[in-house]
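Let me give you the structure first, and then I'll get to my questions.
Removed: one protein chain of the complex. Kept in place: all other protein chains.
Letters A, B and C mark the chains in the order given here, with residues in each chain numbered from 1 onward.
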Amino acid sequence: MAEVEKIILPGGIIDRPGSTLDYKTGTWRVKKPVVDLNKCTGCLLCWIYCPEPAIRKRDDGKIEFDYDYCKGCGICSVECPTKAIKMEEE
Amino acid sequence: MSLLQPKTLKPMSTSEAIAYAVKQANVDVIAAYPITPQTIIVERLSEYVNNGELDAEYVAVESEHSAMSACVAASLTGARVFTSTASQGLALMHEVLYVASGLRCPIVMAIANRALSAPINIHCDHSDVMGSRDAGWVHIFVENAQQAYDRIFQAFRLAEDNDILLPVGVNLDGFFLSHAVEGVATISDSEAALFLPPRKAKYYIDSSMPMTFGAFALPDWYFEIKYQVVEAMEKVPKKLAEVEEAYYKMTGRMYGHVGAYRTEDADVCLICAGSAAATAKFSVARMREKGIKAGLLSIRLFRPFPVESILPHVKDAKALIVMDRAMSPGAPSAPIGQDIKTMLYDAGLNIPVANFVYGLGGRDISAAEFESITTKVIEDLKAGRPIERGVKYWGVRI
Amino acid sequence: MMSVSEIKSIKELYGLDLIAPGHRACAGCGALVGVRQILLASKRPLIVVNATSCLEVTSTPYPQTMWKVPWVHLLFENAAAAASGIEAALKVLSRKYGRQEHYIIAFGGDGGTFDIGIQALSGALERGHRFLYVCYDNEAYMNTGIQRSGATPLGAATTTSPVGARIVGKQQQKKDLMEIVVAHKIPYAATASPSHWKDLVNKVRKAQSYDGPSFIHLIATCTRGWYFDPSESIKVARLAVETRYWPLYEVENGRYRITNPVPNPKPLEEFLKVQRRLSHLLLPENADLLEKLKAYVNERWERLNKLSTCFA
Partner (left out) sequence: MKKLIEVRFHGRGGQGVVTAARLLAEACLLENKYSLSFPEFGPERSGAPVRAYVRISDEPIDTRSLVYDPEIIIAIDPKIASSVEILAGLDDEGIVVINSKNASDALLKALSSKPRAKLFYVDARGIALSLGDARFENSAILGATAKATGIVSLGSLESVLRTRFKGTVLENNLKAMQLGYDKVGQA
């Protein structure tokens, strides 16, 4: 059981938007996506189809994964138009 | 309590008095579905809104379930919210009632108490509210139009207090009160605004503080969140007394958690709620003229059950007569009877309690009937006969 | 027709996420993809209302929330009524006390929309509250373990419409929710699929441009309930569109328009065979069911096509 370490707001309101960040769903993953940056065009289709979202745009416009949260569903690897993303065993 | 001259009073039905108070309370949102016998309340409010006398949104929902749903959401948005229902309507709202209290919404709802189907019946009893008594709502019973009018202001101020944040039901007997016209002393709009300034919610739905309302709580948190309702409920008696004090200063009118009449030396104390309490008071007065030592305790604050306020009035009685206008089939006592007996047990008192279910489906109870019930118990006491325990059904033809 | 600035590139949406990762939805959840896209496109400030559903349960495990916008959940069947209450409250509070108005989106699953919540939805649409209702349709009660709903297609296997020796899957066709919604004469209603993200996000913009209720019927592929590999979630949604199983169209002020013509549809079998809930329809003994489902799909498409043409 969790300790009652914080004050419960009236009615159990949660006042920390986006606080699921506390929970690393990356541990759910069986396979992880790996991007071949040579093939990545930065089209961001992987990003628009990511359910988490666990994909970020790098400064160079290509993408990277946030493995803390990526559940390894593999949608990105199926949807990538240049087949730049491969699913690999953890 | 100061008595006002009748000629200074405004003739209003209890329903009209409630609608008028709601208008003066400057509510923001009303979401309601009409049902006999509360219809007059929402009709008047619609008139106020459509005539521009009340700046509020009247959401004419398609059911009571949606009425309470819209009320909860509007309340969470920070609005002052009112609705009204009865009977089947309250039953249809049932699951949303728990959401209203669980999410700490200070909604005020008038309940024109009416029997539940089947058989279908539009008349008064308390089955509706008794079926919802564990939903975490504060419940107040009124005995006349004046109390109903005054309680609306008090209910909002109590509900919206940040220490409370609980919904409040103001219960008025269907027809016996809802449709009865009498003189009501009203406060001015400026007095109303002073007593009840616009609601200032501490937490509300708004993008300036994007919060999550109504999250999914697993066993590790549910109990603690739900327990808040108990904590808030425990603060109600003291807070209501404070609210009443403030209202008394303005109007000279105060009702308390209970209404006690001639209880101080009563051998037998009648206990009941709603319009019948008013009739019982009349009956007790007549009995006293005949030397019968009866008393009356009317339950005005029903949830939380005001044990501390009740006990001093009944602890010295030789017997209590608890009159319930609702059944609890299969239970050892009817609803108020259950509470009274629990209270006595916890206080270590073994006062015999005669528990009667009366007046279901609008069947009238007269002053004479109260007298005959009381007389029988007093005779039993005098003769040393045991008071018949368990539940009896007054006047039912079997 | 309203002129609404069209979103042309994904890059316009990047950085506009209103949900955080760490939520507990299944890997490959189609609903989350669609909901995310809708929020990316949505006008702001925004308030989200959620019916009890997978989305609600997986997104707010107390004391955490994935939502970065004000979000409220009351019950299963009352999201539209709750949205009505918020809209009414903001209207009067802005009038009386200068509170800021917000856009409101209500999300409900097919259970909360087609079935238990249809009364509240109908009431809210009839009253004309300004909000966007999104039904994310995974075609069964997935939150409680894949039981049939009014949205489940003919023949589909669910835990309450199993493929039995005597009765094979659900025996009724899918309820046409769009037609029910359109009958309310609201300004805007559309179907959408996360696979066709551009179509979807622009429909959101269009819906929110109207001063009244709008509706989006979103296909939400479900890896658990439809039985496909999580990586194929978007692919399956795309197949639904490409086989004309899920026509993408809109009804704007009563005018029908197919927004994604499918001149050369793939055979329906392509959509069915990738999902175990429906693949048994391809067995010879279930040929009659397959024919009925195909007829339903074809007739609907033909009807939409005609309506689309007559308003063109």
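Going forward, contacts are C-beta pairs under 8 Å (C-beta built on N, C-alpha and C of every residue); 3 or more make two chains touch, one makes a residue touch a chain.
All values reported here derive from a predicted model rather than from experimental measurement.
Trainee: One chain isn't displayed here. Which of the visible ones does it touch?
Mentor: For the complete complex, the undisplayed chain touches B.
Trainee: Could you tell me which of B:182, B:224 or B:380 touches the chain that is not displayed?
Mentor: Only one listed residue reaches the unshown chain, and that is B:182.
Trainee: Among B:22, B:81, B:258 or B:365, choose the residue that contacts the chain missing from this document, as touch is defined above.
Mentor: Selected residue, touching the omitted chain: B:365.
Trainee: Touching the absent chain: which residues on subunit B qualify?
Mentor: On the side of subunit B, residues 3, 5-7, 9, 11, 37, 122-123, 143-144, 173, 175-177, 179-183, 275-276, 278-279, 281-283, 285, 364-368 touch the unshown chain.
Quick note on the criterion: only the chains that are shown with their structure count from here on.
Trainee: At what distance in angstrom does the C-alpha mean of subunit C lie from that of subunit A?
Mentor: Taking the average C-alpha coordinate of subunit A and of subunit C, the gap between them is 23 Å.
Trainee: Could you tell me which residues belong to subunit B and also touch two or more other chains?
Mentor: In subunit B, the residues touching two or more other chains are 103, 209-215, 217, 221, 225.
Trainee: Among all residues of subunit C, which ones touch two or more of the remaining chains?
Mentor: Correct list: 60-63, 65, 67-69.
Trainee: Subunit C touches which residues of subunit A in the complex?
Mentor: Against subunit C, subunit A makes touches at 6, 12, 14, 16-25, 28-29, 43-45, 47-54, 57, 66, 68-69, 71-75, 77-79, 87.
Trainee: Looking at the complex, which residues from subunit A come into contact with subunit B?
Mentor: 1-2, 4, 8-15, 17
Trainee: For the complex, give me every residue of subunit C touching subunit B.
Mentor: Spelled out, the residues of subunit C in touch with subunit B are 44-47, 49, 56-57, 60-63, 65, 67-75, 77-78, 80-86, 88-93, 95-97, 99-100, 102, 119-120, 122-124, 126-127.
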